[in-house]
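Shown next, in structure tokens, is the structure this report addresses.
Omission of a single protein chain aside, the complex is shown with its protein chains in their original locations.
Per-chain residue numbering starts at 1, and chain names A, B and C are given in the order in which the chains are listed.
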Amino acid sequence: MGNSEDLSEGLTVRLFASLREQAGWSERIWPIPCDSSSTPADLWSSLGLGQGPMPSSIRIAVNQHFAAANQPLHRGDEVAFMPPISGG
Amino acid sequence: MGNSEDLSEGLTVRLFASLREQAGWSERIWPIPCDSSSTPADLWSSLGLGQGPMPSSIRIAVNQHFAAANQPLHRGDEVAFMPPISGG
Amino acid sequence: MTGAIAKPGAWIQVVLETESLRPLIALERWQQHLALQYGTLPAAECTFVGRVRGTNAHGKALEHLELEHYPGMTKAHLEQLAISSAESHAVRAVVVHHRVGLIAPGEAIVLVAVAADRRGPAQRCCQELLEALKHNAPFWKREWCGGVGTWIEGNTPW
Partner (left out) sequence: MTGAIAKPGAWIQVVLETESLRPLIALERWQQHLALQYGTLPAAECTFVGRVRGTNAHGKALEHLELEHYPGMTKAHLEQLAISSAESHAVRAVVVHHRVGLIAPGEAIVLVAVAADRRGPAQRCCQELLEALKHNAPFWKREWCGGVGTWIEGNTPW
């Protein structure tokens, strides 16, 4: 994981609700490869958050705005994976 | 008008809002012929409340329930003529 | 002029207010009664408050709105409309407060509140009952501008 504690070199990953409890952690710094354009879908697989591809029910936020699973990620981004919403 | 002041022999007629002000009265006892079946539409004409037949925008209540213009009236009934409603 | 009808399905209350209508105080009392009746308050509550505008349809400053009603019929008919809406949407409780007499701009004319187990029935019942009372309850509005009163026929569009 090398520089994974250095924010400028990686991503901040946040999990919420059932996803957080299944994974056993809520926030993690994760390295981003220098020469590739990583996406939330790639990140989901790398983190081992579930078997197979990311379920379509999972919502993604990048820098606290909803984003698509194929949005390119950049160093310093905050990426959140969220189970289905139940507010109000 | 003969027995028009005797409730048992006639109808109570009530007018509201603009109808009341145009007519210059709000409540009146009106005789009902013994041998005919009078209706609110007949009553409207007899009372001289307007020229020609009763406008369709006028609402009628008989004994404080909405009623049709051709509902037969009986002695002792309370008949109300009401301009278009504007509540709430 | 207050009234409450206990129904197997819904608790209906209709009040004609001659002096003033204070919606939040009316709601507080209604919620207290509801909490006593149901233990906990129902999951969904939808409320509408209508107030007197500051100007008439022609933009002239309004001094007062006057609300005439049909004593005897108006309250009974409002109760019928409330019972009918409550039954068709299967809600828990409906309260209607309606002013009569002279009302100043900004003051409340009408309060409709509906408590139900789900938000859809609460919202639909509140909306339907408001339209019903605007078009079918015996009330007549007169606007007073510059000392002149003008009867208003019909309502603003939804």
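We take it that a contact is a pair of C-beta atoms (placed from the backbone, for glycine too) under 8 Å apart; a residue touches a chain by one contact, two chains touch by 3 or more.
What you see is a predicted model, and the numbers here were worked out from it, not measured in a lab.
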Discussion item. Can you list the shown chains that the omitted chain is in contact with?
Written reply: A, C
Practice prompt. Would you mind spotting which of C:Gln37, C:Ser84 or C:Gln123 touches the chain that isn't drawn?
Written response: C:Gln123
Worksheet item: In the complete assembly, which of C:Arg51, C:His64 or C:His135 touches the absent chain?
Response: C:Arg51
Practice prompt. Determine and list the chain C residues touching the chain excluded from the picture.
Written response: 24, 27-28, 31, 35, 39-54, 105-106, 117-120, 122-123, 126-127, 130, 156-158
Discussion item. If the hidden chain were put back, which residues of chain A would touch it?
Written reply: 14, 16-18, 21, 57, 59, 61, 64-66, 80, 82-88
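Heads up, the rule we're going with is that only the chains that are shown with their structure count from here on.
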Worksheet item: When the C-alpha atoms of chain A and chain C are each averaged to a single point, how far apart are the two points in Å?
Response: 50
Worksheet item: What whole-Å value do you get for the distance between chain A and chain B if each is reduced to the mean of its CA atoms?
Response: 75
Worksheet item: Residues of chain A that touch two or more other chains: which are they?
Response: none
Worksheet, complete the sentence: Among all residues of chain C, those touching at least two other chains are none
